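Every protein chain except one is present and positioned as in the full complex.
Our next item is chain A:
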């Protein structure tokens, strides 16, 4: 057991925030070392230090026992540290293989060796269980999950000694996570160390060897043996409290609750077909399915973000115009989209401006903003969602991933919709904040809002929703009450088609 990499007393200060406040970490060759911590604990900052994206203010990095400096990303790669970031970092306009080899193109005498690059890309994609992604496809045409796979392929093709993954599973469905774990197994078998960040404790149990817990920028415990540590202990280390990780109690939706949203025979070639269902006031309906099964496209089509080919969506009995999100919002619909960075956030603008974006009229009289009202509301939402840091004027880029996600959902809590469409609302949100978010969503439903929930985590759908629709390859194949089914049953329904 040789220690590959050590971090000693790393400190990183941003204007006003101590993101890292003395962090220690030891990674052994060939292990999967999990990094745990609440949103904003400093996990991403730490791995950015390792990736050469941030230089620490003080502290020491040791590789093979020798002190090293990592002043820029190139240096990290040269040392064999390859990073898969929390947010995708790809160039949509380039082809898949070009993205994979960006910055280390294979070339001989100045000529690109395209054939070799394509072949290597195909190999890597097959290893990742995605033979269907063509190396020549334009990256922007892939789904977010597909893009994530390409990031992974890129990491595989570098000569790595340490692969760092920041919440890689957040965008993946369960069978894809299985693939990811297989690849991680291959890496560690070859003596490569993996640092793995996730908010899902179950995953840590599955593949982790040791775990380091960060809290408020400090290492609170260091290289714990996972098998000797209970979930409760981990949660307590992370949050400093006991989180009752239960879902809020359901209330029986009254028989006579009015129907809010009705979707009838909605079709979109290549995405989904013949989708019909309805949502009543106060009801949470979950869409369970694999990534790529068309759930996000169904949400997008209801909302008007994309055009369905045919079918009708009615809200309160009145049809919605397809492809017109402005009208949908005016009528009381809201959508918290899947990809926070490209679809939801104004990254360089303040948190409060991100929160109020969908509700500007609410804070305006004859077009003139009442900033006091806006700010008061923003502060209230920051409070109820537990966004940290709490400063509403901070640019949202400076928030950690999980805190950004809370703002994405918060935007629609500010708006006070009649029907809320939530696409992976808890992506990247930590255990404690997740419980708070579940409670908020349930509270919203209890006030008569209808909610349509998409989540790749089946327990989340089953725990939060009243009714679950099983979506497979763009079709609703089954519907059941959430409390009358279990994860296994849902999974077997989901997988049946793909096994054929």
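Heads up, the rule we're going with is that a residue touches a chain if its C-beta (ideal position, glycine included) is under 8 Å from a C-beta of that chain, and two chains touch if they have at least 3 such contacts; residues count from 1.
Everything below uses one rule, namely that contacts and distances are computed from a predicted model.
Selecting from "Aspartate carbamoyltransferase", "Cytochrome C", "Sugar ABC transporter permease" or "Carbon-monoxide dehydrogenase medium subunit", the unshown chain of this assembly corresponds to "Sugar ABC transporter permease" (UniProt protein name).
Within the complete assembly, A:372 is the residue of A:66, A:115 or A:372 that touches the hidden chain. Touch with the chain that is not drawn comes from one residue among A:11, A:62, A:88 or A:495, which is A:88. In the complete assembly, the contact with the undisplayed chain comes from A:144, out of A:144, A:289 or A:463. Here one chain is not drawn; of A:386, A:410 or A:474, the residue touching it is A:386.
Against the chain not displayed here, chain A makes contact via residues 14-15, 44, 48, 51-55, 71-73, 85-94, 102-103, 138, 140-144, 241, 270, 297, 300, 303-307, 323-326, 328-330, 335, 337, 339, 341-349, 352-353, 356-358, 360-361, 364, 367-369, 371-372, 375-376, 378-379, 382-383, 386, 390-393, 397, 400-401, 404, 411, 432-433, 436.
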